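All protein chains but one are shown at their positions in the complex.
Let's look at chain A:
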Amino acid sequence: MANVTLRNVRKTYTGGFEAIKGVNVDVADGQFCVLVGPSGCGKSTLLRMVAGLETVTGGEIDIGGRVVNQIEPADRDIAMVFQNYALYPHMSVYNNMAYGLRNRGMAEAEIKTRVEEAARVLELSAMLERKPRQLSGGQRQRVAMGRAIVRQPKVFLFDEPLSNLDAKLRISMRVEIRKLQRRLNVTSIYVTHDQLEAMTLADILVVMNGGQVEQVGNPLAIYEKPATTFVASFIGAPPMNLMSTRPDEIKSQLGGSATDAGIVGIRPEDFAITDQTPAGGVALPLTVEAIERVGAETFVYGSRQHEDQRVAATPGELPPGEIIVRIPGTEAPAIGAKIRVAAVRQKLHLFSGDGRTRIEA
């Protein structure tokens, strides 16, 4: 059991590329920390630095009160699950799990107990003598987890462990991982680019972009109060609608204290189709352009009459002027219809003009 603290951690590659630009994160003992961000944001690099597979060029990595910057991966008391599992293809499932223990000179009887216990937990008992190539993707994934469990490490590291699985299996393995982590109560750091995985798994969520931490916190708190427009559009699917307040239409509706806000964000589910204009809220006339019915809810894609209303925000970007509205059920306006949508004041997210600061109204 241990907490993991990153103090101003930096990584600069020879050649000058700065992959990690000073990251501070504190993961308490037993917590599940998820690093999330678009590809190339440095989240995997950061995880590999914690594992000891990449050198640290600045700052300190502290595992359980010990600075591990110069310590070999094997001696950091960590276990890692890789994206492609990295099972030893020529070894049986049993030997895959036992290998790390044998290298540490553990007695064969103790190894047997641990491996069999892990196999029982992961429902692999019937497959201990098989080779990895005789297993399905989900089973390989579980062997990789087993290899991490038998070590009884202080920290589990997961590098996008579910991205090679099909959608259905991914969901069930996601739940498995969470249950397992709760039961073992081992500090975990998990890297993913899937914001849904991030939201559901994390005790503490770290949103990264361009080698920097955008926001750290409880997933729901981040969802409710994103600190920047990047976080606002990255967390949540479909992404938050971000609009410039420049057109007088919105600015005059906001009025008062919100006048220094340059960008206003509204989540798709916070819109309602209505003719009323809530006080201090925002109402927009839309032309319906597309409808997506997914059963329990329906997404309405509408365009606004004005140009230039949407602000560029990287992931999941829509063409400027397009607004997504999420309504429950399957009743939706016809394509081409002119509708009016509105959101109440409490549901507005206000940001400074550059999108880097959240403004509390």
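Keep in mind that, in the parts below, contacts are C-beta pairs under 8 Å (C-beta built on N, C-alpha and C of every residue); 3 or more make two chains touch, one makes a residue touch a chain; residues count from 1.
Just so we're on the same page, contacts and distances are computed from a predicted model.
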Unshown chain, UniProt name, "sn-glycerol-3-phosphate transport system permease protein UgpE", "Glycosyl hydrolase, family 57", "Amino acid ABC transporter ATP-binding protein" or "C-type cytochrome"? "sn-glycerol-3-phosphate transport system permease protein UgpE"
Just name the one of A:R66, A:R104, A:R182 or A:R293 that touches the chain not displayed here. A:R104
Which of A:P89, A:G295 or A:G336 sits in contact with the chain that's absent? A:P89
Touching the hidden chain, out of A:L53, A:A107 or A:L220, is A:L53
Among A:V25, A:M80, A:L122 or A:A202, which one touches the chain that has been omitted from the display? A:M80
Note that chain A touches the chain not displayed via residues 51-53, 72-74, 78-80, 82-90, 99-100, 103-104, 133, 147
